[in-house]
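The other protein chains are all here in position, but one chain of the complex has been omitted.
Here the chain labels run A, B and C in written order, and each chain numbers its own residues starting at 1.
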Amino acid sequence: MTGSANGSLNWADTRNLVLLLQAGTGYAPEMAPRSFLQWPVVRQLSTGDLLGRGPAVTSAKTEAIAPRTATADRVVQSVCPYCAVGCGQRVYVKDEKVVQIEGDPDSPISRGRLCPKGSASEQLVNSPGRQTKVLYRAPRSTEWEHLDLATAVEMVADRFIETRRRTWQQEDDQGRLLRRTMGIASLGGATLDNEENYLIKKLFTAAGAVQTENQARI
Amino acid sequence: MANADCIVIQGSNMAECHPVGFQWVAEAKARGAKVIHIDPRFTRTSAVSDKHIPIRAGSDVVLLGALINYVIANDLWFKEYVTAYTNAATLVHSDYRDAEDLGGLFSGFDPEKRAYDTSSWGYAEEGEGPIGSPGSEHEHGADASARAAADTFGSGGPPLEHAEVQRDETLQDPRTVFQIVKRHYARYTPEMVRDMCGIKVEDFEYLARTITENSGRDRTTCFAYAVGWTQHSLGAQFIRAAAVLQLLLGNVGRPGSGIMALRGHASIQGSTDIPTLFNLLPGYLPMPSAGRHDSFEKYIAAIGSKQQKGFWADADAYTISLLKAWWGDAANEANDWAYDYLPRLTGAHGTYETVMGMLADEVEGYFLLGQNPAVGSAHGRMQRLGMSHLKWLVVRDLNLIESATWWKDGPEIESGELRTEDIETEVFFLPAATHVEKAGSFTQTQRLLQWRHQAVAPPGDCQSELQFFFELGQRIREKLAGSEDERDRPLLDLTWDYPTDEHGDPDAEAVLAEINGRHLAGPDAGKPLSAYTELRPDGTTAAGCWIYTGVYANGFNHAANRKPGQEQGPAAPEWGWAWPANRRILYNRASADPAGKPWSERKKYIWWDQEQGKWVGDDVPDFPVDRAPGSNPHPSVGGPAALGGDDPFIMQADGKGWLFAPKGLVDGPLPTHYEAQESPVANALYPQQQSPARLVFPRADNLSAPSGGASGADIYPYVFTTYRLTEHHTAGGMSRWLPYLSELQPEMFCEVSPELAAERGLEPYGWATIISPRSAIEAKVLVTDRMRPLAVGGHTVHQIGLPYHWGVGSNAVVSGDAANDLLGVALDPNVQIQESKVASCDIRPGRRPRGKQLLDLVADYQARAGLTTETSNQAVTDPAAEGIEPASGEDGRPDGGTG
Amino acid sequence: MTLSEFDSFRPTKPGGRRRKDGKSARGRRGDYGDGSREMPMVPEPEFTSYYGRPVVKPAPWGDDVAIYLFLGGVAAGSALLGVGGQLTGRPTLRRNARLGALAAVSAGAVALVKDLGRPERFLNMLRTFKVTSPMSVGSWILSAFSAGAGVSAVAEIDRMSGHRLPLGPLRKVLQAVEGPAGVEAAVFAGPLAAYTAVLLGDTATPTWNAAHEELPFVFVSSACLASAGLAMVTTPVREAGPARNLALLGVVGDVVAMKVMEHRMDPIAAEPLRQGKAGTLLKWSERLAVAGGVGTLLGGRNRVVAAASGLALLAASALTRFGVFEAGLASAKDPRYTIEPQKNRLAARRAAGVTGDAITTGG
Partner (left out) sequence: MGQLSGPTDPTADAHWEHSHPRKGFFTDTSICIGCKACEVACKEWNHNPQDGDLELLGSSYDNTGALGASTWRHVAFIEQGQERIIEARESGRALVNLGMPRIGPPTSEPSPMDLAEADTTPPDTADFRWLMSSDVCKHCTHAGCLDVCPTGALFRTEFGTVVVQDDVCNGCGTCVAGCPFGVIERRSNGTVKVAASREEQHAKHPEVPNVGVAQKCTLCYDRLVADETPACAKACPTTSIKFGDHDDMVETARERVSALHAQGLTEARLYGANENDGVGGTGSVFLLLDEPEVYGLPPDPRVPTADLPRMYRRAGMAVAGMAAAAALAFLGGRA
């Protein structure tokens, strides 16, 4: 018995009988909010999907399904932080939280594709293992302790100036200008932005700290 | 690479380390290109290549030299290209002695200084002396070799006094570069390749035939390399050898040609363009050195003379613009544009020298900015012990990497060498923002700047480096505000006023605008510059990095251009912005013949349009756009104006591609095979075993294994090489904290051949301990046919593969021993990179001992091998055979002549 | 490998060990599929698999499901005995059988729900009626059967408690409907006993699937002998005549069906029935069944012997269910039982000239 399209059943008069039955038994498993006619067994008949394979068995949640890329508040174009191929990435944000990072099909370099690391970028941002609090270890201490950010930066600035003063070299033994400190060094830059590298190089060079290095060397 | 007809991947494992870039190799392969992977291991790149050729780690120059020899001997080199565009026809000065004459050394080697005086390698000149470097007329040999040390050069084009060279267009004169190259590689034969690299002769034939069949007018071959070439004590010469081969075959500056550097990090190219490196200023200008650049004039002259050809002649404009950008009005003509505000170098201050400085208590403060040296740098133990000498350490990262927690759970705590309670170092861990929590630009491996927009604000205490260093700079300037001390002037006069948003985060685009540069005077003062040709040496322009000028042209951010790739041609110029001047293939003038016509219809790229009187094509021409092919200005004019119509290499001092490098390299004008710092094989080509100019650090904590069959070499009989896996990222800071990546490759392992496993009784997927002269680590054993024993130098050499992503710590999802602990410190003299791709070790089944017994095991091996600080550290292997008598001064060594 | 101070005490892992359900860490079949030469193992001639890992997945069922198979059988048989007692006037047999049926089916249902991944959603079983799903058809059979068995058993309990159940006006309805309910339960008794065989047969588990021809007869016979056994235990000899007959028929059916099944199955897929834990279980179930049968035949009239034989038969049926259950899971965990029978079957079809129906094609 192949029922015609959904809803055009001509058993209108049976509907209230069915509702009565439903009210009576109070039995309505997961489709409680929907009418008795949504019960898959009934839908197997109404939609003709007798074997209960497709439209007869879909749940409310399935019918309302939508990808989080479509329900995101905004999409931002970005670049993968891992290797130097520079694959384009699209970052989907909802309620000020990154919900998805995937390839950017517009990129002529990567054409929307990503490697395993690039695909794990969302977990890099949202991983529970990520450290978001400042930590401080006092000399000879065996444990970390918490510190607020402003104090930490202040302490670093003090130590920077103090070390610079203690290890300053104005001239070499032949009286040639040096104007530098060998007491401060830095390592890192290949994972940073050009603008960040620029400020670091500008600040350290002005301060005389020549030992700035990064992964390009190793 | 997609346009290549043959792609040779050597010194790289592209499918694993640059998987998405590899789609273009797959594209080429689908169109019928041949892909050949030359690597000690059969890797995932080899799995999809047409041919994998196993090679003994460290013997690349023998193979490339043999290819050069094959190309010349069989007359397969690209004649018109080589004669017109390279310095093949240029004559070299008569003082020059080749490695063939001096048993592996070149002329000008000073054993005490362990460096060359490169003046004897200069071009011949009308007069009798070689064309020297500008500003070097009256220098002694000793100073010359000191000057030759890498730290005096920016990595830009090495300078020449002038470009009036002698040439023999017939290439017959024995002093022409061509004949010198031919003679230099005459003994690099297929049989030599078989004996030194372990490559079968038929494999070599296949490789040579495939490359030469796919070169010339109609077809191009492309090489791709990564740290597999660079991380050697002879690294720069590996790449030079490929450059010589590609120049001979005409494979430079053309679509599907060239030597593709596959760089490792998101913006490692950016971090050398705007370098947080000790020897460079932005735009590859050299950092001034005491004794060499004591005055502004000397500094400018050292970079490039006004008479040499090419754009380096305008170095004054670039430098002054940089100084104006940094110090604004405080930089004026009177004080040489504040040149004396710049600190001076007194030698090489690379990261390894710095760590040795820490061990000598010379360094008090250390910033780690997204780098994990405790696992990523060579000689991990020295890195961690060095940090224990610091007064304060600031680590800025996303996760609690091993370099931040070594004082608590590092290997030295476990082995008892360090006690947490005795470590004085103060450690600050400041959480950093990820790439989606800050705006900024990355420069990827094709010099393309791509802008990232900020998606969300950083969580918790996380800050971007931009904000942290801006704030640190502000606090330091506030604390020094009242200072009258002259040393603080550079900090106080710094231009440091960037607009900030409500969170205090400086506006990255303002910084990019400063990098791009702007006019300071004249009608359009304050407006951004649009090309580096607009830079002036009179202080009317400011530019933070001259090669990036143009990224902010007309006031909007070209790095943020996002015209979809599908709507553009293959070069896709409107996606991001490539330095310099948005060119995508450098030296692309060479894609046309001397008359300006494309070499072939198939490989058309840039050509001369007679009517319009300018160069046109698919890319921004890398050539003065209106310079006719036939034009031949007199070289004495100097600078860009002196570039002839057939000088595609506009950055070289003579406008030509250098087969022979008279300047710029400190360990030889021509790539010459030397064995690695530690190698079980003797150098069969020359008496000289290792590279004479390599930088070694003879220290008790940096011993090397005996090499070349010396006594004790059998204690560390096997060769090991380190490499990456596609599932992890360098020292693991961004992958071993992620469950999804950690479960793909959870444990440290070593890859060994079945023969080695049988020889040492290693059980598949069981444990093994690997011992080197520096340390011992444990790893699971992967017995696989992908590792092949090679017959080299008359005996079988086993190679062991070690991924280096794991580190000892308790914070990551997965941890393990660090392969880099096994490595010593031996550096390439040109760029100070460490040798991590080949070293000697022993391997035995079972887990490594814990605690103190680990140190005993390493010490026991050192004793049995009889290691001293001198082992493998000699500069000259056999002074007699190499024409070097330490005492006397006969001809082999020009002593102190103006040379 | 998380490095902890206890690592040195942990012995190096001898070989593959089971990781979590379904993914055995490493079974070294010695195949040379994985390229690394295995020192000690001699590679088996032509059998290759992916590092010895299963091809299909065993059903994630625990012993609860085997218990349900057994109890389902008992309930089904008891319902038949119940209706038999009802029609031929054997009140004690009827009462015991009906109570037995309800008890068995309730316990069985509880076991089933407990084994579900999400027990709180057990009612979803009646969400659809899918004829292609033995579990769906079975769920409806189980519900219908339970209704009938429930009503008839409640009537019995009401009578046993002297009508003290707070039924009020419903009592008359109950007594009226008690008879038909018993019959209704009996109607669904057969399907209840047989559908579980189709449930196992209609899977990709090699041994179950290969046995789908004869498994219904094994399960039905096992149901008969189990319920008869229960009746012989609970009901005095006087009224247990039919139970004894049913027991005999059940034993004969069970033994014959097992033999035919093992004979007609694909020989490789039948191996698990004779090996390991399943093999022992099935061997003992056959012995107990025969013992129970003989006991019933010879000493069926003696109350003690009958009870003993009854227990033996119950045990026999349980062991049959657990044995078949275990054999199936074992056959799924070892790739050989999936790959070799399929390769043989494919080769046989090829030999017979049928070439168009393989999943692997040259073009």
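Going forward, a residue touches a chain if its C-beta (ideal position, glycine included) is under 8 Å from a C-beta of that chain, and two chains touch if they have at least 3 such contacts.
This one's a predicted model, so the numbers in the text were calculated from it and none came from an experiment.
Considering the intact complex, the chain excluded from display touches A, B, C.
Contact with the omitted chain, checked across B:Ala15, B:Leu102 or B:Ile131, is made by B:Ala15. Residue-wise, the contact with the chain that is not shown comes from B:Asp785, picked out of B:Glu191, B:Asp329, B:Asp524 or B:Asp785.
Touch with the hidden chain on the side of subunit C covers residues 1-2, 16, 19-23, 25-26, 28, 32-36, 48-51, 53-61, 76-77, 80-81, 84, 87-88, 115-119, 121-122, 124-125, 127-128, 130, 132-136, 138-139, 186, 189-191, 193-195, 197-199, 201-205, 208-209, 212-214, 216-217, 219-220, 223-224, 228, 241-246, 248-250, 253, 300, 328, 332, 335, 338-339, 342-343, 345-346, 350, 355-363.
The chain not shown here touches subunit A at positions 5-6, 30, 40, 47-59, 61-62, 65-67, 69-70, 100-103, 105, 112-120, 122-123, 128-131.
Annotation for subunit B: contacts to the undisplayed chain at residues 15-16, 19-20, 22-23, 26, 42, 44-48, 50-52, 206, 400, 725-727, 739-747, 749, 764-765, 780, 782, 784-786, 810-811, 813-814.
Keep in mind that, in the parts below, only the chains that are shown with their structure count from here on.
Farthest chain from subunit A, judged by C-alpha centroids: C. One simple way to say how far apart two chains are is to compare their mean CA positions; for subunit A and subunit C this gives 48 Å. With centres set at the average Cα position, the gap from subunit A to subunit B is 33 Å. Those residues of subunit C whose C-beta lies close enough to touch subunit A in the complex are 121, 123-124, 126-132, 136. Interface residues of subunit A facing subunit C in the complex, by the touch rule stated above, are 27, 29-30, 39-41, 44, 50-52, 56-57. Of all the residues in subunit A, the ones that touch subunit B in their complex are 74, 76-88, 91, 93, 96-98, 101, 105-111, 113-118, 120-121, 123-125, 127, 129-140, 142-144, 147-149, 152-161, 163, 166-168, 170, 172, 174, 176-180, 182-218.
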